[in-house]
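Shown here: the complex without one of its protein chains, the others still in place.
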Amino acid sequence: MNMKINHLVESQQLDEETIFALFRKADELRVADQSNHRGKILATLFYEPSTRTRLSFESAMLKLGGSVVSTENAREFSSAAKGESLQDSIRVVSSYADIIVLRHYEEGAAKIAASVSSVPVINGGDGTGQHPTQALLDLYTIWKEIGRLEDITIVMVGDLKNGRTVRSLCYLLGKFEKIKIIFISPGQLSVRDDIKDYLNKHNIRFEEQTDLNKYLPLADIVYMTRIQKERMPDAEFQNLKNSYKITEENLHLLKDSSRLLHPLPHVEEIDLPVETEQTNDKVAYFRQAENGLYIRMALLSYLLE
Amino acid sequence: MNMKINHLVESQQLDEETIFALFRKADELRVADQSNHRGKILATLFYEPSTRTRLSFESAMLKLGGSVVSTENAREFSSAAKGESLQDSIRVVSSYADIIVLRHYEEGAAKIAASVSSVPVINGGDGTGQHPTQALLDLYTIWKEIGRLEDITIVMVGDLKNGRTVRSLCYLLGKFEKIKIIFISPGQLSVRDDIKDYLNKHNIRFEEQTDLNKYLPLADIVYMTRIQKERMPDAEFQNLKNSYKITEENLHLLKDSSRLLHPLPHVEEIDLPVETEQTNDKVAYFRQAENGLYIRMALLSYLLE
Partner (left out) sequence: MNMKINHLVESQQLDEETIFALFRKADELRVADQSNHRGKILATLFYEPSTRTRLSFESAMLKLGGSVVSTENAREFSSAAKGESLQDSIRVVSSYADIIVLRHYEEGAAKIAASVSSVPVINGGDGTGQHPTQALLDLYTIWKEIGRLEDITIVMVGDLKNGRTVRSLCYLLGKFEKIKIIFISPGQLSVRDDIKDYLNKHNIRFEEQTDLNKYLPLADIVYMTRIQKERMPDAEFQNLKNSYKITEENLHLLKDSSRLLHPLPHVEEIDLPVETEQTNDKVAYFRQAENGLYIRMALLSYLLE
């Protein structure tokens, strides 16, 4: 790997070579357990609960032969409760763990943590900021499902303004060739300018649309996200929700080779019968969640070495 | 074992042969640590806290050489907090754990989880439903303390209507011969009809009584449970509590070979001096709690193989 990274704070840090090295490592770890990190300790330091992300990282570390210390209550930790700075908490934890996964409610927290930590820090999501391992597992899933990371049309659907996963994924996609993104969202939830500027700068073609069914047949990947009803008046939400939804009726508009992704949890924006979820190859989001385990194993292994 | 079970959802699933196979395995594990499950991960997914049950399962898995990922906050997990279905949560967790213990606040949750999980699910208590490993450890304790599982008189005392442990234990007892059960409870807390029907169908003799001291001399096992004061007016509770209680005064009514069991925690329904608890062989409930560790090791080992 040409770019030695010590911490993973944001998607932009990852170059193409490192990305593929991680993908190959994840593929290896999938078939052969490699418990070569015995004696190493991961601290999952969560200032807000995110059981899914936490359990995925912890399982990854255990499968590598390492151990885990954990808190979901870091906000009630000395730090928040008694006024200690995040820097001091990280300094102390980094003196008895070998690697830290930080989840924080404030954007920028991971960068601050990385600046003082004596061990690698992985950003497990910081406020409205990034969630780079989610982006990495999304990209890994596209690569495994479609077989390539260039010449791909991706339809991204839902709340593209606030969705952290969409932002981090766009940063990663900017590193590849002949990508086309079709953003589909209600106007008030459209993707922000900073992302558009980034995509323009990296020659990624994109367009903004509102008619989901029209663009489904063009997609190699449909990346669904949740529209949170808390973000708008209820009447408006009821009105919108059926327009940004995958059901039995429009799933068949996808090509056979296309794949439906979702960072999970999904609620009503995906409304498919259990049987379809279990048997239709187009439904890829549970495989996507499982991929998270292997890509996190690869990342932990890479940063520990 | 003749009946291969993949999940343990309810006591009725266990046949006599499997039960004794588990007992023999538990006895083996008690004397010789067998760390043959290295690399396997248990997920304890608790939608309501039950520290005792959780720590017992986790210790069991660790003693088998495996590892544990855990949440006591599954209710604040994506699922409940964001509207994800239990099915989806189980699908995701079963992609990175090798076995799941589920504790849930709703009856039937374990069955739903088992129907979609790709790994074994153990019911660690679901609402007013079952708690089959508690029943299994109760039965294992009777077997170890009395030396047999037939031709036994069991006096069950307390809240027999709402007590989940009494229900699950009755289902297991239905599999053995010449059992006699004497239920002793206030009328409003008597055992429900579904249990009586089950016992009748399996030719288990039972009677319902109210005078505890009269039946203590007949018991091989006295199975005490707590009457929860929240379930009735305070005056009524104060009136009842002294009638369904074991103290120094009536403990001696038990035969020397008889044993006092309790699923714990106990409060005032058992009012014995510490010295009696530590030295009187009739007091078996701390040995019973310890048996939980070994029977859970046996069960985890059985389901992982």
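By written order: A and B. Residues from 1 in each chain.
The rule is simple: contacts are C-beta pairs under 8 Å (C-beta built on N, C-alpha and C of every residue); 3 or more make two chains touch, one makes a residue touch a chain.
Just so it is clear, the model here is predicted, and its values are computed rather than measured.
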Exercise. Quick one: say which of A:E17, A:D33 or A:E84 touches the chain that got left out.
Key: A:E84
Quiz item: Among the options A:V9, A:L29, A:A60 or A:A74, which residue touches the chain absent from this view?
Solution: A:A74
Quiz item: Of B:P49, B:G108 or B:P217, which sits in contact with the chain we cannot see?
Solution: B:P49
Self-check item: Where the unshown chain meets subunit B, residue by residue
Solution: 33, 35, 49-52, 54-56, 58-60, 62-63, 67-68, 72, 226, 264-267, 274, 286, 289-290, 292-293
Self-check item: Where the missing chain touches subunit A, by residue
Solution: 39, 41, 43, 67, 69, 71, 73-74, 76-79, 82-84, 87-89, 91-93, 95-97, 116
